[in-house]
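Missing here: one protein chain of the complex. Every other protein chain is in place.
Order of writing sets the labels: A, B and C. Residues in every chain begin at 1.
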Amino acid sequence: MSGDHHPSAWGPHDWRHGAPHNSWSPFILSLGVAIFLFTLAGAFKFGEFQGWGSVPLIFVGLGVIGFSLLVWWRQDMSFGVDGEVFEPKSAGAPFQNIDIRKVAMWMFLMSEMMVFTSLFSTYMRYRFGIPNCQTVFESGEWVEGTSVTCFEPAGHLIASSWFHIAPGAINTFALIISSFTIVQALRYAKKKDMDEDVRRRKVTRYLGTTWLLAILFLTLKMIEWFVGFPLPEFLHEFNHGDSSIKSLYAEGYLINADSYQHHAYDTHYIEAHPDDYSIPEDSALYAMMQAGTHPGGHMMANIQVSATTFYVTTGTHGAHVLGGIVGLTYMTLKAARGGYTPDNAVSIEYFGLYWHFVDLVWVLVFPFFYLY
Amino acid sequence: MPTRSWLQSWLCITEVKRLVTKRSKAAIFTLVIVAAMLALPSAQSLPGGISGVQQSGCNCHGAVPSESVSASIEGLPESYNYSEVYELTVSFQGGPSQEGNINQGGFHLWASEGALSVNDATAQVYNENEVGHTDAGNDQVSWSVTWTAPATDKNVDFVLHVNSVNGNADGAGGGTSGDMWNKVVITLGGPIEVLEAANPFVVLGVLIIVSASLLAITLAYVFYRKDPEAFEWDNFAPWLADWLTSTDHKKIGTLYFVAGLFFLGVGGIMAMIIRIQLAVPGNDFLTQEQYNQFFTLHGTTMIFLAAMPMINGFANWMIPLQLGAADLALPRINAMSFWLQPFAALLIFTGVFSGHGADTGWTGYAPYVVSEGAHYGTTMWAAGQIMLVASSTLTGINFLTTMAVMRAPGMGWMQMPLFSWSILVANVMLFLSIPAFGVGLIQVYLDRVVGTAFYDIAAGGDPLLWSHLFWYFGHPEVYVVIVPSFGIISEVIATSSRRSVFGYRSMVYALAGIGIVAFIVYGHHMFTSGMSPTLRFVTMLTTMLVAVPTGIKIFNWLMTMHGGSLVYRTHTLWALGFLVTFTLGGISGMFFPSIAMDTHLHESYFVVAHFHYVLVGGTVFGFFAGIYYWWPKATGKMLSEKLGVLHFLTAFVSYNALFWPMHRLGVWGMTRRHHTYFVTTEEALGSLPMEAAGWNMFITVSGFLFFFSNFIMVFNMIVSSVRGEDAPDDPWGGWSFEWMTTSPPPAHTLYRLDDGSWGLPTLKDANEHIANEPGLLSSWFQRLMVSDDEIEEASH
Amino acid sequence: MSVMTPIFEGLWEHYIFWSVLVGGFAFGWLYHHSFWFTSKDGDKLPNVDEIEIGVFPKHNDDMRLEVAWTILPFILIVWLTYYSWQPLDAMWTSTDGGAHGYECDYDDPGYTGSNNVMHSDGIITSDCYHVIEITGQQWFWSFDCLELERSLCDTGTETMEVYGSVPVLALQKGETYLAVMESVDVTHSPWFQHLGTKEDVLPGQQTTLWLPVFDSMTEESMVLCAEYCGDAHSVMAAKLVVHN
Partner (left out) sequence: MAHYKIMGQDPYWMNFYGLMILTLIEVLAVGADLVPLADSLGTEEKVVTLWILTIIAIPKFIMIAAIFMHLYGDEDSAILTMTALFPAFFILIMVLFVGLTHPDAASSLPDWCRPGNYGL
């Protein structure tokens, strides 16, 4: 049985006779995932950092995963080079004459839809289940100093000023442009009547731009979450006089924020800045303040659940963008070595389907998590 | 081979292999053996012993005891009488203490059982088990205390610590204040000698390690006997590497089977330990904390590490063969799906041997699962299952694509064998419901690791969110586990009664019906959980519907036997056994949709009886039928019928004796997940009538019978692999493609075609004569599909 | 069996009747075919459907029969749903104006207690109901009679040989109580064994449970915890004492 043409389980594979036989990457990838999950749980417990002991092991786990991807690509790198293309089409109803791996990609997208549906259902259940912080504030049923549990949507913070919306808006444009560039890469990879080298450069450049836009998306998101943006001098007075757009971290919108205080919920601040915030006349709090019965002061809110649903849902989407970046790195490398010819260009379409799906999810996440 | 790419030279893997010579391989092998030998004893001492002051000595007097001081307790009998009072004198000699000094020494006495008390001001009682000297009694060499013996048989440990001092440390009372101490340990028994209770984790650890090594030895022996020359030392590494790296659906199927059967054994061992604990009321073989870990891991192991891998084992082996395809659509993803499972099992079991395994039940309800009270192993339990979710999603994608695109020519959707249909429906349900479980598990993992607040009650977290996400996956999961058995039973009954299955089309629609109904009924797991009443009512109605498609299938199987000529082989017996037990399980399941009864029966042993009837009686009996049916095709050897029938008779009888009485216990009010129960006697009111104790002992005994009866099958497998007679291509006279290839099928599966040549088959249809102009549905589908003439123009 | 309440017993008898009927039919059919349609040893196996390897076998179905055993079970389950609909509505009767009326108004001169009545089908109706509170905590129950006088509702503790010190709830026969329940830490669920009811107790949310104490109840019965809650889940018990 082991006599015939068994290519090595590590190495490149000659695709002339069909699917690969042996490969080390599944075994090593599973080992890497197990190490990563085990050691990550060793480094943190219920949010407290447990010391640097197991942190290096987390990177060992990621390293093992990376190594197995290298082995996986080593077998695929030879795919489609000088005519060795193995792109079977499906037979029989209902997917006849469609590439088998495109059907597989659609099956994968179906289960991805269920992942994001679960995350959205969690968000809906908590958003409609827990009373909104603004309504609790306006109802006046809070006492300064004790934390009240309410739902503070990130949109209330982000949509409050143009500068807060800016990173999210740029990210949306970035994803749409990257969706477009991946389509262009596919178009030129499939164009038959084209000089070899021109096609190679065009496909590589388009894949490279998609890669760059994806990196931009993640960096903007990280900055928006943790760092914040410094503003030039002349823009300060448009931003309530602040010198920078504060990051969500600086605003205190965190998963452990059980005593979150925002100046939108501070009666003194509102009286001092009437044009920024206003308390609707028909609200109970307004009546209390007129009658002077309300002690006034700063509402303290436990917004852990709203921060958790925001960070985990947008974080999962970010993880899928990261997955896309990993895929794009391999494809750009392969395109640079002239790997994409019209008859194996369809593999760019598979990645395109995944990438458009990630953009599709962002079309839903952006309005309902950032703006609403 | 393409020119050496920069990547290959950088990795230079090929050079490394040449360096490992034969001698160094032998060295590595012995090293592994020595390491294993060393590791075994440590498994003994893992669980923490008694700790606290009794063991380590009061370290306030320095870490090292000194020999010059000797402590003694007078007045202790050889063995105590029940609740007798004994006067003890606790004293010490030696050390720096001298007569007349202000401070000569002190003592601390600990007794594991009974009650200690003092007679004078020189000693004080910390608690029932601990006495020590007082300030007044800090300058003498002996003290008198009284000890009342316990009223029952116990092993009593006395640990006495004494310290000998020469005056006070600050020198107020004169003397050089040298401070030396020592301790003495005395054990005492009651009138009847009490055996030391075995530590259940040691029992579990030893049993798992022993069964793992037995399995390894058996596999090695079987593979050795299959082809001895492949068993040289230098063939060992490539042979092992071939199994670790294979993407051949047959090899991965075998790997799934070995993993599945091993964990079926491990789950069985846990079940036996649970049954020992429940044999008598008020038993204390397992504490509640240990019992929680055992029933949690029994559930998780049986469903995720035994049943699911065995389904994948059958599917991996049989789907490509039944469809007439060479292999699955995505072979490496197939290998990936398998290798995620053993590592997931490692993660799930990490906590167990240290006594901190997951103790949340296989359902892991919030907020207990994210509370600090839950054992630390729960995080690893969640992490392991996240890997299983990834594995199941990839399996789902792989099989759906294969069945949709790689069927043999001539095999339309309505010509597929029913086992393939059952795997298709099972995988559709699985890969659409398991992401909900994955998201729920990631939420728990993040809550327990990063500190998010999905289920933090103070922050407004909602425990029912986990129940919804879990059971949205949970109910389709239990159908995923039973539907492949339906497929196997349809094949086995049709072939055994020499007839084509009755109502093929209604069988397929029933499978599809179960697939749809599975998603809208999950609310019946939460009838008493505070879920919104509207949803409870809706799911009550939909759960009633579940009986219809399942009923159709059972009646179709019975009708298949009509007019047939039943050939009694072991797989036929198992199929008929399945029909009996699964029908009983289905009927007992119909008691739950009516909420008025469910409020009494929920979380009782009636539920335990129902799901063991459909899980063990349904799924596992279906697997046994499948194993006896396809073993000749997969291994090329016949199983012995005598051993098979013996296995069936012993297992079937002991199975029913094991699970049927649980229905009665449930109605009486025995609650699930309680480590012990109490029966009503004349003096004490318990939660159960008197007979419950007898039934529980009966269940435990039949449980052990059922556990050991399954080893007859394992023995049968070994004998068949080693000395079984060779199996023909089609031993039972089945019609589907897997019987057209040799047994075992060659590495690259080829089928013997009618003209004697070898290749991929095309299916003929005996129903050709029915004028099959396409119906409404299929003509609509025709217009949707990519027609053949469009291909040229598409790839311009 | 002593444990069942009349509602449960009525449903149980009915479901057992249909189970025996359907089960008997299925098993009779199975045993008949298993012994009747067996292959006679020695003679050549008849191939009724000409099964041939590599050929999809001839369809063997009968539309009338298949339609029959789809419709009949459907009718049976519709009947069973209808049959268990009324008891469910009785068990979940609404708290204002349902089968148990409104909360008792103690200073209304006409107040004479709930004096609940059990009808023939086991459903209990009463004039009014008393509200008590149950709180579940990791590993013990606490009952709160609010301001009901001691004869109506009394709490205490008792040491049982088996569960150690156990809270006791003493209620009066003929009275109906609405237990408003809450948990302090994790989910629990009080299972009133001889009332045959249980409802989960959730942290952060109030759930309710009807306790209609009918006259033929046994004096003492156990209340066990029926939702897994950790280390002492099995000894988290309470005792329900019913007096008239």
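Note that a contact is a pair of C-beta atoms (placed from the backbone, for glycine too) under 8 Å apart; a residue touches a chain by one contact, two chains touch by 3 or more.
Remember, predicted model here, so these are calculated numbers, not experimental data.
J.: Hey, which of A:85, A:165, A:194 or A:223 is the one touching the hidden chain?
T.: A:165
J.: Please identify which residue in B:123, B:261, B:465 or B:596 touches the non-displayed chain.
T.: Hidden-chain contact among the options goes to B:465.
J.: Of the residues listed, B:436, B:450 or B:727, which one is in contact with the missing chain?
T.: The missing chain is touched by B:436.
J.: Of A:152, A:224 or A:359, which one is in contact with the hidden chain?
T.: Answer from the full complex: A:359 touches the omitted chain.
J.: Looking at A:186, A:270, A:285 or A:335, which makes contact with the chain not pictured?
T.: Checking the options A:186, A:270, A:285 or A:335, the one contacting the hidden chain is A:186.
J.: Determine and list the chain A residues touching the chain excluded from the picture.
T.: 94-95, 97-98, 102-103, 106-107, 109-110, 113-114, 117-118, 120-122, 124-125, 128-129, 159, 162, 165, 169, 172-173, 176-177, 179-180, 183-184, 186-187, 190, 349, 352-353, 356-357, 359-360, 363-364, 366-368, 371-372
J.: By the contact criterion defined above, which parts of chain B meet the unshown chain? Give residue numbers in ascending order.
T.: 432-433, 436, 462, 464-465, 468-469, 472, 516, 519-520, 522-523, 530-537, 783-786, 790, 793-794
Keep in mind that, in the parts below, only the chains that are shown with their structure count from here on.
J.: Linking chains that touch, what shape results: line, ring, star, complete or other?
T.: line
J.: By CA centroids, point me to the most central chain in this structure.
T.: B
J.: Can you work out the whole-Å distance between the CA centroids of chain B and chain C?
T.: 30
J.: Quick check: how many Å separate the C-alpha centres of chain A and chain B?
T.: Here the centre of chain B sits 35 Å away from the centre of chain A.
J.: Where the centres are mean C-alpha positions, what is the separation of chain A from chain C, in Å?
T.: Distance between chain centres: 47 Å.
J.: Can you list the chain A residues touching chain B in their complex?
T.: Interface residues on the chain A side: 1-2, 8-12, 14, 18-27, 29-31, 33-34, 37-38, 40-41, 44-48, 70, 72, 74, 77-78, 81, 89-98, 100-101, 103-104, 107-108, 110-112, 114-115, 117-119, 121-122, 125-126, 129-130, 149-151, 192, 255-256, 258, 302-305, 307-309, 311-312.
J.: Write out the stretch or stretches of chain C touching chain B in their complex.
T.: Chain C reaches chain B through residues 1-5, 7-8, 11-12, 15, 19, 22-23, 26-27, 29-30, 33-34, 37-40, 45-62, 65-66, 69-70, 73-74, 77-78, 80-81, 83-84, 87-88, 90-92, 138, 160-163, 185-187, 189, 191, 193, 196-200, 202-205, 207, 220-222, 224-235, 237, 239.
J.: Using the touch definition up top, name the residues of chain B that touch chain A in the complex.
T.: Touching chain A from chain B are residues 1-2, 5, 7-8, 11, 13-14, 238, 241-242, 244-248, 326-327, 329-332, 335-336, 338-340, 342-344, 346-347, 350, 372, 376, 379-380, 383, 386-387, 390, 393, 396-398, 400-401, 404-407, 409, 411-413, 431-436, 438-440, 442-443, 445-454, 456, 458-462, 465, 468-469, 746-747, 778, 781, 784-788, 790-791, 796.
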